[in-house]
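Excluded from the complex is one protein chain; the other protein chains are retained at their positions.
Chains here go by letter, A, B and C, matching the order in which they are written, and residues are numbered from 1 within each.
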Amino acid sequence: MTAVIQAALNGAMMGAMYGLTALGLTLIFGVMKVVNFAHGSLLMVGMFSAYWLIRLTGIHPYLALVIVPPVLFVFGYYLQDVVIKPVFKAEGQVREPLTVIIVTTGVWYVLDNLALMLFGAEYRTVRTAISNKSFALGEFIISIPKFSGFVVAIATAIGLALFMRKTKTGKALRATSLDREAANLMGIDQYRIYNIAFGLGTAIAGIAGCVLIPFYYVYPSVGVVFDIRAFIIVVLGGLGSIPGALLGGLVIGLIESVFSQFMASTWTEAIIYAIFLIILFVKPSGFFGHKQDW
Amino acid sequence: MKNGSITTILAGCMGMALSAALFAAPALAADKTVKIGNVEPLSGPSASVGVQGKQAREMAIEEINAAGGIKSLGGAKLELVYADSKSDPTVGVTETERLINTEKVNLLTGCWNSAVTYPATQVAERYGIPFVVPVAVRDTITERGFKNVFRIAAKDSWWVRDQFRFLKDMQEETGVKLQKIAFVFENGDWGTGFAEKWRELAKKDGYEIVLDEPYPSTATDLTPVVTKLKAAKPDIVMLVSNAADAILLTNTMAEMQVKPKVVLASGGGHADPKFLENTDTNALGIFDEVEWNTDVNKPAAKPANEKFKKKYGYDLTGESVDAYVAMYVIADALERAASTDPAKIREALAATNLTTGPGMIVSYDGVQFDETGQNKNAGIVIVQVANVDGKPERVTVWPKAARRAGYVPAFPANK
Amino acid sequence: MSRKQLDRILLAVVALAAFGLPLVVTSPTYLQILILLFFYAYLTTAWNLVGGFAGVLPLGHSVFVGIGAYTSSILTLQYGVSPWIGMLVGGAIAAVIGVIIGLPTFRMRGAYFCLCTIAFAEGIRVMVENIDTLGPLKINGPRGLLVPLLKDPTFWDYQFMSKLPYYYIILVLLILVLAFTWFISRSKIGYYLAAGGEEPEAAAALGINVANYKLFAMALSCFLTALAGTFYAQLMLYFYPKGLMGLDLSFEIAFIALIGGRGTIAGPVIGALLLRPLNEFTRIYLSDMLPGLHLVIFGLILILVMIYLPKGLTAPLAALYDRLARKITGQGAAK
Partner (left out) sequence: MSNILEVTNLTKHFGGLTAVSSLDLHIKTGEILALIGPNGAGKSTVFNLVAGVFAPSEGVIKFAGQTTHGQKPWDLARLGLARTFQIVKPFGSKTVLYNVMVGAFLRTNSTQKAREIAEEVLVTLQLDHTKDMLAANLTIADRKRLEIAKALATDPKLLLLDEVMAGLRPTEVDDMIGIIRGLRDRGVTVFVIEHIMRAVMALSDRVVVIQFGQKIAEGSPEAVTKDENVIKAYLGGEYDAA
């Protein structure tokens, strides 16, 4: 039983971080109706940024949280503006433009392999002030980097939800996600909103990078590992839903951790797919998705 | 070459007509050199190992050529031709075909990944081109009745056999009795192959298997596995891990305060030059089975390693030593064959009995192939990560004859 | 000369050239590259039945390649059944699984469908990696299957000492699947698939049971895809789940279709003609200069094509041919 509770605690912490990696994906989909296949690469960029920042300056990883995301926002903003926007314009008002998906895949190839050219294929970790530290909670061991990741993930999700509800930009994002044409008619510049959404999604990937780097390693194709999980999470939670991403992440994290106490951990991967598919049969729109989204 | 290649790419893009013309262009025949084709993962998931092997080969070839090349062929120089397999069997086959037909290589080496080595050696067998496999440990590689495949490294059943010999020897030596054993391994070709044989031998030696746990090598989090390990309370943990997961596993075990008496790894990720850098003191006490270690008791080993380290900035690894040795085995065979005819090279390779020379930096006595093409002397050593002068270092502990003088293994590593 | 005649002559010339190519290209290396080119063109054409004509974007087709390879190889290895027979059995199994996957997913739209096919494919791959034996069948988990190299293979063994038979087998398969697609696209089924893909509600109102037609297309596509799986197994004699059933292959198939032109007959061939040599030559010539450079170039081309030719390369090429053809036939008429 101890092992199961320990596994559940750990699963919840990892799950929140999976949710964090999926948050940017779901935001971008919600607004742009595009599955961003480059999302894992953006996470990789976030992780490398955090890695180099901490490695070169030796700053505390919490401080990196203040520096990396804004930089990534700018990166994402212009990536969408320069690379993705032209395709959007060519596709016109198609609801879910497939060519844009392919462009994001191209971006994925370019970013991952640029990283390979620049940094090589090797795995890198950096020892930070909180790496490998843990505290005891009764008989359970809580890893400090994972616990802070958990807290940051939840704070980010709440922050994003508040931003979407309370600010003018947030409202414009939501209006665009609900009805692109109507938002256009209301005088919202669709492409600027896309830039912001993409920038925000990338910035969140930057946050995820900062919380992952104290205990995880980074290499050019690290994003792929998180990508597929993030896809499952967003579909589970409902494409475009912020609480859905967090909840989906938690569910996946818990399943992965708790189930593997009872079976080989290779099978938990299969179980995750199975549960995913069952939920799709029963409730195709996911936990929080809107019916019109599928 | 640079301009040439860009033109070729452009031509390639222009479609079949141009490509066809290009295809028909004959490769330039090279005189006075023996071409060795090398299929290695130079990009993709195993790129770092591929590069290690490439650098070791280059160093060996430089030495051989500087020493006058192949004298029986009038001082012919050895030339290396590389092909990137990307760890993908399909690419491996295409590249092997290209090396044989376009580059007209006289013999081949590679491919590190067993998955690439299987089909690549099949291609070589079909063309009758000798194929020297430095590493790729799956038993079946030399068990298919092929005439042209020669392997330097030990096969995996031998690795496992020696792991259990080590455990037995150490328990006898220290009087510590260990009973409960746990298997944790990556669920690829390599890990599952090892695990299969572990089960067999553990049963034979009377261990109690308390955990038998494959994990996906792409796992983002190994805490579930470590939690399970903690609950199973094994005395011995046997591991097979790739680079990233070895680091993650070691650090997670430290974090979760899982301290089994003995942790015995199987090279690969644990032997990667980056492993100690990324785990530091968390790795202390781990035993690791490797083909080679820097302190191996061979006269040529130390200078070779120093030279390598100076050149590339890191120590030779098991993989790179096998690649290095493979070059000397090839040079030796060519010398005796006195011909570049594949059939003759094949005969010479089969008759190899190399025990001396600058290439002999291996931990075992020499290279001699049995009728399946397996190096029958191939052996391995077991090292322990120990604190030497305030820094974690890999120290050879087994076989006892090879143990670093003055070192007392910490067995069990944790009480 | 009429336009129809011109088309026919040109088609005959291309087919003849394809059959005669091995006379010029004697090197097995380049033959192998051509075999893979046709292999990919074939796979993409089969994919196109669903991904192009039925208007959805499946990203898990490598699973059906795997099903084909596993079925025929297990039948050969354990029961001595010729791969030619095993190929058809594999196709049938793939078709059934394709329908099972299609039943829930074809209710979904765009992104959901796309992600679900990925999840299905990855789920099946993970299962295969976890199964050593399935009843009497030896799946061999992550290690994959090794088809033994035969000393004196006959045609019945689907194994050949030279590349040439493989070349002609895949060429014939490709021509058949192209002809089949051409036939489909001009028949009621093709019209119905296209209509259902573009506006499902409008199609339903015109009497089309869209889901059934999509399922039919899926079954066909999966059947054809699995045939290529057997071909691959016999060509390489070795395969394993991660390599054969992974997402890389699924994505590459979709890329070829999208760059060539989705839903067109020539698209897959044109896409493969561009991407395959690009892939091979950039790897051969660039990968030891800077690892990864070739994939950066690949990604850039993908982006550029999507920006400037979102419908793929076939549309401008077809327009160009149209103009040329008009000139030629126009001249013909003048004489």
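FYI, a contact is a pair of C-beta atoms (placed from the backbone, for glycine too) under 8 Å apart; a residue touches a chain by one contact, two chains touch by 3 or more.
In this text, all values refer to a predicted model and were calculated from it rather than measured experimentally.
S.K.: Can you pull out the displayed chains that the omitted chain is in contact with?
M.R.: Output: missing chain touches C.
S.K.: Tell me which of C:93, C:208 or C:275 is the one touching the absent chain.
M.R.: Counting the whole complex, the residue in contact with the absent chain is C:208.
S.K.: Can you tell me which of C:50, C:195 or C:236 touches the chain that was removed from the display?
M.R.: Looking across C:50, C:195 or C:236, the contact with the absent chain belongs to C:195.
S.K.: List the residues of subunit C that touch the chain left out of this view.
M.R.: Listed in rising order, the touching residues are 186-188, 191-192, 194-195, 198-199, 201-210.
Here is the rule we go by: only the chains that are shown with their structure count from here on.
S.K.: Strictly by the touch rule at the top, which chains does subunit A share as contacts with subunit B?
M.R.: Both subunit A and subunit B are touched by C, going by the contact rule given at the top.
S.K.: By CA centroid distance, what chain is farthest from subunit C?
M.R.: Comparing chain centres, B lies farthest from subunit C.
S.K.: Compute the distance, rounded to whole Å, between the mean C-alpha positions of subunit B and subunit C.
M.R.: Here the centre of subunit C sits 36 Å away from the centre of subunit B.
S.K.: Approximately how many whole Å separate the CA-defined centres of subunit A and subunit C?
M.R.: Here the centre of subunit C sits 32 Å away from the centre of subunit A.
S.K.: Among the residues of subunit A, which are close enough to touch at least two other chains?
M.R.: Expected reply: 116, 120-121, 264, 266, 269.
S.K.: Can you pull out the residues of subunit C that are in contact with at least two other chains?
M.R.: Each of 126, 129-130, 291-292, 295 in subunit C touches at least two other chains.
S.K.: Contact residues on subunit C for subunit A in the complex?
M.R.: 57, 104, 107-112, 114-116, 118-120, 122-123, 126-127, 129-130, 247, 251, 254-255, 258, 262, 290-293, 295-296, 298-303, 306-307, 310
S.K.: So in the complex, the part of subunit C that touches subunit B is made up of which residues?
M.R.: 17, 21, 24-30, 32-33, 36, 126, 129-130, 141-144, 146, 148-149, 161, 232, 236-240, 242-243, 273-274, 277-278, 280-288, 291-292, 295
S.K.: If we count contacts the way the header does, which residues on subunit B are in touch with subunit C in the complex?
M.R.: Going through subunit B, the ones touching subunit C are 5-6, 8-9, 12-13, 15-16, 19-21, 23-24, 42-43, 47, 82-84, 86, 88-91, 93-95, 97-98, 100-102, 115, 118-119, 122, 125-126, 138, 140, 144, 146, 187-189, 192-193, 216.
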